[in-house]
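All protein chains of the complex are present and in place, except for one that has been dropped.
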Amino acid sequence: METLAQTLVSGVLTGALYAMIGIGLTVVFGVMRIINLAHGEMVMLGMFGAYWGHRLWKLDPFVSLLVWVPLMFVFGVFLYRFLLRRIIPGGELNTLLYTAGLSLLVANLALFAWTGDYRTIALSYGVSPVRPFGIAIAIPLAVAFVLAILITLALWLFLSRTDLGRAIRATSQNPEASVLMGIDVERVAMVTFGLGTALAGAAGILLAPSLYLYPTVGELLIVKCFVIVVLGGLGSVPGAIAGGILLGVAESLGAVYVSGAYKDGIGFVLFLAVLLYRPSGLFGAGK
Amino acid sequence: MALLEVQGLTRHFGGVSAVSDLSFSVNEGEILGLIGPNGSGKTTVFNLVTGFLRPLAGAIRLDGQSVVGMRPHAVARRGIARTFQIVKPFPGLSALENVTLAAFLRHPARRDAEAAAALVLGRVGLGERLNEIASRLTLMDQKRLEMAKALATTPRLLLLDEPMGGLNATEVDNASELVHRIRASGVTVVLVEHVMKAIMKISDRVVVMNQGEKIAEGRPERVVEEPAVLAAYFGKHVA
Partner (left out) sequence: MTRALPAALLGVVVLAAIPLATRNSFFLHVCILVLMWTVLGAAWNVLGGFAGQVSFGHAALFAVGAYTTIILYLKCGLAPWWGIPLGGVAAALVSFPIGILCFRLRGPYFSLATLAVAEIIKLVALNWESVTAGSVGYLITSLPPVRLFGLNVNWESKTPFYTAAGALAVVALLATGWLRGSRLGAYLVAIRENEDAAEAVGIDTVRAKVVTLALSAFLAGMGGGFYAFYFRYVDPDAVAGISLSMEMVFIAVVGGLGTVAGPLIGAVFLTAVAEVVRGRFQTGHLIFYGLFMMLVIRFMPEGIWGRARRLTARAAAGE
């Protein structure tokens, strides 16, 4: 039987992983003012990277982070440099439509390559949960949670302590002034997009052992991602973290106390409510 | 009864009081200048009067009837038109198409609207440039276009937001003359402006704002000498 504590804990753990998806998108928006509709597919690619790594090479998903995250970073840089860079000057809606096309392309290429069958990653240590204080926590979820925190910490250190990180924050706050200060805004954009993609991939890997995997999961994730990012304010990393946890808890509570079937709908309703009443986010951090 | 009456108008943004308990009236047929240092709330007043923003408190009445809570298009229909500080044309359309869209308000048939639009464009001095694309007009012409769009809605009251910003001396004189012609045709004008010379010459009366409040009101020559006004513009240490 689910206790309130159990529900909350599950919500927070899942929420942290949702937050990771949101961070990638919000960082990209903050710097480049673009909404990347293909972000969900980047998460999906991370998920399947973890899956195939495990299936083909018996690589533990969490270890495969070391392999996939750098690759996804490079992939993101490539996407920006060769595809997106020419599109962005065409305007917000053009970019939105372009990333919509990219999303469809990637999702369906994956569908073609890997079929729509639902897949899972069966880990030996995923079978029985640990039970601290009587609350059941699946081990992969716990490990993912810890890693998510570490990655977020690393990101924070990067953004606040390194020159490049500061350049990213500066560009996010004021692109025109950044150019005047001698910041290579192009390079910042490229790195940021690579970073956003890498974070999406990482989120996918962390989530992979805990979810059913299928190529079109991006559809669902992208909307959840927008819920998170809009809740927290577009462009705000702390906002994305808070938004992710909020969504995770809301879904968890909703699934248990309202209705399991409409669980996903909770996020959508929350999303619409925020868009209409507090468009700058619950924490007022966004534009 | 004044044409426009504003009483106790108040509006905040976050923690900042943009307009605070502001009251003034505009008499029919006059040119009223609205001046004050940057950030004193002048454009906010325009946005409140024309329905782009809702006031927190206060009354706004045109001919005795309240316009608070009405959306901008309804306010325009009632007879209050405005221009924007940074001009907002329909950039990809020609000057004629721009003003025709405004003329539709009073002339539902396209042929009539186009004719009315052409007339208005002639009055503001754009008669030769009807088919030029709005985004390619010079700044002065874009400002004329902005006024033409507002005038095509046959307003009783016209709010001009810094119509002379960015213009050179000759253009400022042309613009001033245009404002006089507009008033002569029966439209009451409220003018926000920073070009002091122009506004002092054109206005019958001025209202001075600072930090959201009215600090002075009256004839231009009188108002510039008031200590509160001097302090607002030059700081408190000027005697």
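Here the chain labels run A and B in written order, and each chain numbers its own residues starting at 1.
Keep in mind that, in the parts below, a contact is a pair of C-beta atoms (placed from the backbone, for glycine too) under 8 Å apart; a residue touches a chain by one contact, two chains touch by 3 or more.
Computed from a predicted model, the values in this text were never measured in an experiment.
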Of B:A2, B:A57 or B:L105, the one touching the omitted chain in the full complex | B:L105
Check each of A:V63, A:L83 or A:V130 against the chain that is not shown and name the one that touches it.
-> A:L83
Option from A:L111, A:V127 or A:A177 whose C-beta touches the chain left out = A:L111
What residue numbers in chain B mark contact with the hidden partner chain?
-> 50, 52, 71-74, 76-77, 81-82, 84, 88-93, 100-102, 104-105, 108, 110, 149-150, 152-153
Touching residues (missing chain, whole complex) on chain A | 35, 83, 86-87, 90, 92-94, 96-98, 100-109, 111-112, 219, 223, 226-227, 230, 261-262, 264-265, 268-269, 271-272, 275-276, 279
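In this section, only the chains that are shown with their structure count from here on.
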Taking each chain's centre as its mean C-alpha position, how far apart are chain A and chain B in Å?
-> 47
